[in-house]
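Have a look at this one.
All protein chains but one are shown in place.
Chains: A, B and C, in written order; residue numbering restarts at 1 for each.
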Amino acid sequence: MRPVIPYVIAALLFGIGVYGVLRRRHAILLLMAVELMLNAVNIVLVTAATTVQATLAAAGVGTPYTGHVFALFIIVIAAAEVGVGLAIVLQLFRLRSSAAVDTVPLSDPDPPPDAAHATAAEPDPPTAEAVPR
Amino acid sequence: MIQTIDHVALLPAYLAAATAVLALVTDLALARRQVTVAVTATGAAATAVAAWVVGTGPVRETFCLPAAPDACSYVADQTSALMAVLFALLTLGVLGLSTGALRSLPTGEYCFLLAASMTGGVALAYSRDLITLIVALETLTLPLYALVGLKRRSLASAQGAVTLFVVSVVATSVTLLGAALLYASTGVVHLNQLAAALTGGVPAELQTLATVSVVLILAGLAFKVAAVPFHAWAPAAYDGAPVPVAAYLSTASKLGGVVAVLYVVVLGLRPWLDVIGWVLAALAIATMTVGNLVALRQRRVVRLLAWSSVAQAGYILAPLGVFAVASGRTDEALTLAVTATIAYAIFYVVIELAAFGSVAAMRGGDADGGEIEAYRGAARRAPLVGAAFTLALIGLAGLPPGLAGMFAKVAVIRALLGGGAGWLALIVAINAVIGLVYYLRVAALLYSTPPEPEPAPAAVPVPAPAPAPAPESTRVTAPVGGPAAAAAAEQEPRPGPAAGLAVPAEEPEGPPGSSAVPWAVAAALAGATLVAIVIGFAPQLVLDLATLAVP
Amino acid sequence: MSAGQMLLVATLAVPALGAAVVALLPRRIEQGARVTGTVAAALAFLASALLYLGRDWSPMIALGTPVQPWYQLQLDWVPWLNLQFHLGVDGISYPLVVLTTLLTFLCCLFTIYRVPEGGRGRSLVALLLVTEVGIVGTFLAFDLVLFFIFFEVVLLPMFAIIAFWGGERRRHAARKFAFYTLFGSVLLLVGVFVVVGSAGTADIVALTAGEALTRPIQLTAFTLFAVAFAVKSPLWPLHTWLPDAHTEAPTVGSVILAGVLLKMGTYGLIRIGVGVTPEGIAWAAPVLGVLAVAAIIIGALVCLAQTELKRLIAYSSVGHMGFVLLGIATLSVAGLQAALIGNIAHGIITGLLFFLAGAIKDRAHTGELARLGGLRENAPVLAGLLGFGAIASLGLPGLAGFWGEIFAVVAAFQRGDTLWVVLGVAAAVGAALTAAYFLRLLRRVTHGPAALQLTAPGLTRPELVAWSPLVLLALALGLLPALVLGMAYDPVTALAGVVP
Partner (left out) sequence: MTTHAPLAMLLPAIPFAAALVTLLLPQRSRAVAATLGIAGAAGALALTLVLLLTFDQPYGGYVELVRFGELAVSFGVRVDTAALLVAVATGVVALAVQVYSVSYLHDDQRYAPYAAQVSLFTAAMLLVLVAGDLIVLLVGWEVMGICSYLLIAHDRRLPAAPGAAVKAFLVTRVGDVGFWLGIILLGVGAGSFRIADVLAAVTAGEISGTVLTVAALGLLAGVAGKSAQFPLHTWLPDAMAGPTPISALIHAATMVAAGIYVVFRLYPVFSGATGVLAVLGVMAAVTMLLGALAATAAEDIKRVLAWSTVSQLAYMAGALAIGATAAALFHLLTHAAFKALLFLGAGIVIHAVGTNLMSGMGGLRRALPATFWSMTIGLAALVGLPPLAGFWSKDAILYAASGTAGWVAALVFAAGLATVVVTAWYATRLWLRTFFGAPRPSSQEGSPLQAMAVSGDPSSKPVHGAPPLMLWPVVALAVPSALLGFAAFAEAFVPWLQTPDPVEWAGEYVAGAQAPVPVLAEQELLHIGVFMVVPVAAVALGIVLAWAMWRRDTAADPARLLGPVRPVFAHAFYLDQVQHAVVVRPVTAFARAVRRTDEVVVDGAVEGTGRGTLGIGALLARAHRGAVPRAVAAVLGGALLFGIVAVTLGGAW
């Protein structure tokens, strides 16, 4: 019989993660939400591994640990991402003294005469939403 | 019992990793820029050679499951060899382009990150199961976050890095969720086992779960290829990054995405082509169209190239769209489509490298891409680099002087019509026309009359326009190089890279302080353009490689 | 490599090398570069003319394939795309090749002495040579994919010529030309691979003979070909790029554009439309006929209301190509022959007209008919030549333009049923309208009191040298149409035999 509860937990966790990613303005908190999503995946993997192990053990074929290994890898990936991510967010914070994700524009701002090098310290923190270009 | 590991198969991966470590150690020990770059370059070259040598040998498999010896995680066959060589050569090319930018970037970290990313790429080429594939993909992408954000004190660079990082992390989590659910529904991770499991059919109650998982994996991989709707990160990341890193993003990173999609689709989801066929077709159409349309409005060069590379990703995925049609799912049609995809990818990376190379050579130093308007008349000051850039742009548009680009598009159309997806071929054709609009705008701008040197303070890093030749007509100076150079370039092989070295002597040097094109950048650009011209004249070479490399 | 094959390659290679050499000469040698370019063009003309000698005198229609090239050169280039470097020449394509090389040679010669504003003469000569490679390649290609490649080679050099040496709105006109023509040629590409996909080969000689293509394939392929070639030889609704491109192009650009670029469309329609997809063109012939006659009538009417000299001549091309397309639409031997000689005649006469229009515009600095007038007062020879060109273009019997027009109408009548007779009558009325607007042009430009003084009204020697071959050819073709039709009779009869 397939375990249902862990899948439900994983689904909920992933939902919360997604909600966190979409709502949170601060980069670090957004990172945490992503970690939640990754851990949800881990849960799915571990439960799936046990069910596979059960079916395979019955059939006598021995490759039981794929799921677990996959979970380990995901943990490693998450760790690496957090490491690099924090460094980048820090750099942004140092430059913009704000790590708000929604102030990072996707398309090029109106090219002020000298768009090449933004001055180091921005005198006034940018308003919540840059004037729509 | 200890699993036997075939170290010869792993040699390219070892060499790549070794390059990364060596780069770090040399920088630590000697801290001299040329040496670090030289070490990384030799490492990349060695990886390429090793991958080629291993590729020519018999198919080597290692890290196989004890129970099922054919399900192996690491397979060194012809496909992997081609992809690994491509990754290595691209890294070498980007390294060549970076000598200009390295004046203001930490060389050690830069070379290490680049080599690490190359290792990820090489590992990806050889991976045959979902875990190795995703991990290799992450190894390829992680260094890029740092590389994009490497420009100190540049807000755009930091913002680009954050954009890339956030979107990439979310996409990876989506992929991982897909992989996990797929593992949950099929119980296997190796691609060939997955194919076997799917032919057998997934138990009924898990059918929807499996379908969703497959789609989620494709969505995650589509992020890597920057396919619409997962593309929004590309323009900001490319523009913020230093030009060579943007080159790497648009070539190697995109190639990684394509390789991942190819392995998953062709090796893993072969029986379920009908399920994912339309996904690929929809992705391709959306990517082509949105990429081309938005590129029309861009005012900065690198952003334009970013959008154009989004559109080109659409063209690469287009042949895979043929799976949406029943007649496209036969073996013969599949080989046609995959060959076309690989061939287009190869043509694309070579021309894209030439394009970014030209931008790097023209802008020189560590400047960013800058406004398109700043390139007005640039081909007069630097005729050879101008000609290379025009040739690259026309190649991306797919028109004759850029024969490579044209044969790429012809191959795509041939594959689509071979598989019976005529409507998709028409969409590709229309997109080619839209594409020409912005490529031609930039190419024509290069040869138009340069602006009178108004006293604008803008530190136009491009060497100041040479003293205007005697205006022989009321119009402002005539195009010095003349578009003929571009047309002529198509006719006869370019003079050896050496000649393309510094800007030709007779071109009087601009005011002091403007840097001549460093020899490595010129060499990389000349090499890329030469390769583009050779494969333009003899596309069969690429097509043969691609046919061999069908997984 | 027989002598014939050497000539085939030479006709393509010489201009290509010429262009490369001219482009790579150091910038100091301006005049010298242009002269070398002209020498290359002359050699290309010579090679193309010699093509006629090399043909074997065996009976023209050998058994088997209806396409019987005099000799051909076949090398594998890209097997994956069924692409072979397959060149050949026969009675249909030979006159067009010689016309191309002649016009390019005259243009290069003209550019030696007069470089239009906007760029250096050497780049213009190099671009003209590259355009020549593209056009001659299209006429010589006997492989569908190769045909497409050469079809596209022409696009960028011509864009550059218009965009850099053109008139006021040259950028817009050049862009419009480039995108419209590319739209046509990408449809051609799709059509080509619809055919190659189902037939397995791209060799025109084999495709024309074989029954490899089923009817639905032929219909879809022909629709794509029809749109592509309709854009190129402007068939009425798809013609709006022509007036802008011709008006804004420099003189030599307009001559090449009107002289031979339009013929790639009609030649393609004959060689590929009729040859490879006969059922397709048979099915679409009435629609093609109606649009052709619409082109004749509307072209003539628009010219009647035109106010600018070069734009009027450009629109006259729409009318004349209407006659050629009507000839093709009848799908009879007489119709196809009328189309072929109509092509050559239009190339020569409109080439001459654009040379003259350019000369007038250079001297009077305006093309507006309202401000021109009384040309024969102060530039009698130029006025005389413009009169000759206009009269030849309105299809005066005895000059080259007449044969194409009347035998297109004859072919329409020969088809017999009411639609074609009505089309024939409408075309004849169109010919009368053509006479109306050309005479109105002459009255506005040459007759009447001298409106404005011209700079250097006299004709310079190079101008006369560049134009005299065209005048002589217009007269010679008028008196002896067999010059073109003699060699075209057998291949056209064979080709018309293929049509169901």
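Throughout what follows, contacts are C-beta pairs under 8 Å (C-beta built on N, C-alpha and C of every residue); 3 or more make two chains touch, one makes a residue touch a chain.
Bear in mind that the values here come from a model prediction, so they are computed numbers and not experimental data.
*Asks:* Report, in label order, the displayed chains that the undisplayed chain touches.
*Replies:* When the full complex is considered, the omitted chain touches A, B, C.
*Asks:* For a quick check of understanding: of B:21, B:232, B:426 or B:538, which residue touches the chain that isn't displayed?
*Replies:* B:232
*Asks:* Considering the whole complex, which of C:207, C:272 or C:391 touches the chain not shown?
*Replies:* C:391
*Asks:* Using the touch definition from the top, which of C:24, C:227 or C:436 touches the missing chain?
*Replies:* Residue touching the absent chain, from the options given: C:436.
*Asks:* Where the complex has a chain not shown, which of C:338, C:454 or C:498 is the residue touching it?
*Replies:* Answer from the full complex: C:338 touches the omitted chain.
*Asks:* Since one chain has been left out of the picture, which residues of chain B touch it in the full complex?
*Replies:* Its contact residues with the unshown chain are 162-163, 166-167, 170-171, 174, 208, 211-212, 214-216, 218-220, 222-223, 229-230, 232-233, 235, 272, 274-279, 282, 290, 293-298, 324, 326, 434, 437.
*Asks:* Please output the residues of chain C touching the missing chain, sorted low to high.
*Replies:* 176, 179-180, 237, 239-241, 298, 301-302, 304-306, 332-334, 337-338, 377, 380, 384, 387, 391, 396-398, 402-403, 406-407, 409-411, 413-414, 424-425, 428-429, 431-433, 435-436, 439-440, 442-443, 447-448, 480-482, 485-486, 489, 493
*Asks:* With the missing chain put back, which residues of chain A would touch it? List them for me.
*Replies:* These residues touch the chain not displayed: 18, 21-22, 101-107, 132-133.
In this section, only the chains that are shown with their structure count from here on.
*Asks:* Looking at which chains touch, is this a line, ring, star, complete or other?
*Replies:* Its topology is that of a line.
*Asks:* Find the chain most remote from chain C, comparing centres computed as mean CA coordinates.
*Replies:* A
*Asks:* Distance between chain A and chain C based on Cα centroids, please, to the nearest Å.
*Replies:* Computed from C-alpha means, the inter-chain centre distance equals 62 Å.
*Asks:* Just how far, in Å, is the C-alpha centre of chain B from the one of chain A?
*Replies:* 25
*Asks:* Which residues of chain A are in contact with two or more other chains?
*Replies:* none
*Asks:* Can you name the residues of chain B that touch chain C in the complex?
*Replies:* 339, 394, 399-401, 406-407, 409-411, 413-414, 417-418, 422, 425-426, 429-430, 432-433, 436-437, 440, 444, 447-448, 469, 472-475, 478-480, 482-488, 491-492, 506, 539-540, 543-544, 547
*Asks:* In their shared complex, at which residues does chain A touch chain B?
*Replies:* 7, 14, 17, 21, 27, 30-31, 34, 37-38, 40-41, 44-45, 47-48, 51-52, 55-56, 61-63, 66-67, 69-70, 73-74, 76-77, 80-81, 84-85, 87-89, 91-92, 95-96, 101, 104-108, 111, 113-114, 116-118, 120
*Asks:* Would you tell me which residues of chain C are touching chain B in their complex?
*Replies:* Checking each residue of chain C against chain B gives 16-17, 19-20, 22-24, 26-27, 77-81, 117-120, 122-123, 126-127, 130, 134, 145, 148-149, 152-153, 155-157, 159-160, 163-164, 171, 174-175, 178-179, 182-183, 186-187, 189-190, 193-194, 196-197, 220.
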